[in-house]
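As you look at this complex, bear in mind that one protein chain is not there, while each of the others sits in place.
Moving on to chain A:
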Amino acid sequence: MARTATAPGVPTTPLGKAALEVDDRLIVAGPLRRTLNKVFPDHWSFLLGEIALYSFVVLLLSGTYLTFFFDASMREVVYEGTYAPLRGAEMSAAYESTLYISFDVRGGLFMRQLHHWAALLFVASIVVHLTRIFFTGAFRRPRETNWLIGVALLVLSFAMGFTGYSMPDDLLSGTGLRIVSAIILAIPVVGTWVHWAVFNGDYVGEFIVGRMYIVHVLIVPAIILALIALHLLILVKQKHTQFPGPGRTEHNVVGNRLFPAFAGKAGGLFFIVFGVCAALGGLVQINPVWLWGPYNPAQVSAASQPDWYVMFLDGSTRLFPAWDINLPGNYTIPALFWPTLVLPGILFTLLALYPMIERKLTRDTASHHLLQRPRDVPVRTSLGMMAVTFYVVLMISGGNDVISEKFDISLNAMTWVGRIGLVILPPIVYVLTYRICLGLQKHDREVLEHGLETGVIRRLPHGEFIEVHQPLGPVDEHGHGELAYGGAPVPKRMNQVGGARRAIRGFFKPIEEPAQVELEQRRDEHGLAAAESRELTTSGRPSDGGRPQEPRD
């Protein structure tokens, strides 16, 4: 290698040489350079999807550990383990192994709790990520595919959550499974056959836990992983959206390169997510199956709820009137069919098709890479808030017995609050959101036209008081600002345009001396500190009062 070692740019360090060897064989330097140089825009809300990704990583890690000890079998056993209040009880092997993980496996209880908290966080972060995508219009062309993949991931995460919740075969999960069995049976015409196929017979049979196990640890995770990969590949291919701002156009991306800035940030966030899940898993008890007891179809407990994300379906079932439709020929469509199959069917269809619906209604088929501020699209924002309200009312109704018990409210009252609220609140929220959006828009325009409120009140020679406004840019002969609204945040306070000294740095506590900042500002002629020494250039009525110039003579 003596000949090449003298060539310019050839690595001399051992690491560099090793890298060269690798690149000689795989030829990855080019693509890697392109990837590492990829630019990601910087905004806190773009990290929401990453929270979902990282909680999924936590789920994979902790779930793998749990598979070492979990026995997905419904074989009947007699418990002889550590937990005294159940010793001698008959239970399934699945429940017994869950108790074994909780009490006898080193770190088992922590891993179980970590897994469960991460699962709740996974769905929660998907939902928050989804609302961000929705309210900023990030789903618009060309990103409809990624929207559909995201909705599919949400549905799959529900499936993961449900199967994971049901596998331990405790009294709570068995109650949930019983309800799902009833929902399947409620499907018109094919319900019974589907139920027999899923459960391999009547409820509960001896197969369902084993089947759910394979779905939970193999099938759905594989699909989720594939879809996440596709989601990210499409994201990289289509490039990330960004909020409008100085220098940001439809044809560029302003931000940090993947390496090192963005990678450092993402790595840090991974550990924050892991830390939050681990803290919850270690400090807050979740799903204490030993308290619930083994599943027995003859038993049921008060306050049996699904995990929070499915609670809206429990709520819809609680709110829906008991309207069975009895057809001739001994056919019945049970009331359960509407709130648990029709309603989520409509909701998820609307959610998945929303980009197409909006495209159709607005006839906006152009490609968009710049995001919209929610206030600038009041109809969409209001529709979204309406949907969120609908969902939250259903979710609260899913826990209405607990709320009723803890806050001493009549359960019947809670049910009627839910029923009436479900119909009345979404339109109210629509109108309110719409007005708030318009109000915020108006205020943006007002600042652009008349300038910022400075808090300085002037008295004119004839006694009138005016508030001095600071225009954001050049003004016309009437004193009106000439800046157009660019879809980006408009400064609303003097501090944001350097009216006072800049903020002291430091998130938790100041990391610099205020006096130094003061001096620096004075030197650079920024802020009020500097203004003391110079004439207020915006004094007088016409230019900064935002009023037309009066002829002076």
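FYI, contacts are C-beta pairs under 8 Å (C-beta built on N, C-alpha and C of every residue); 3 or more make two chains touch, one makes a residue touch a chain; residues count from 1.
By definition in this document, contacts and distances are computed from a predicted model.
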item: Listed names "ATP synthase subunit a", "Cytochrome bc1 complex cytochrome c subunit", "Monovalent cation/H+ antiporter subunit E" or "Iron complex transport system ATP-binding protein", matching UniProt entry of the absent chain; value: "Cytochrome bc1 complex cytochrome c subunit"
item: Among A:P31, A:P260, A:G282 or A:G455, the residue in touch with the chain that has been omitted; value: A:G282
item: Candidate in contact with the missing chain, chosen from A:L120, A:A352 or A:V417; value: A:L120
item: Option touching the unshown chain, where A:R178, A:K265, A:R419 or A:R502 are the choices; value: A:K265
item: Hidden partner chain, touching residue among A:M74, A:M167 or A:V273; value: A:V273
item: Hidden partner interface residues of chain A, rising order; value: 42-45, 47-48, 51, 84-89, 102-103, 109, 113, 116-117, 120-121, 124-125, 128, 171-172, 256, 265, 268-269, 272-273, 276-277, 280, 282-288, 291-293, 296, 298-308, 311, 395, 399-406, 409-413, 507
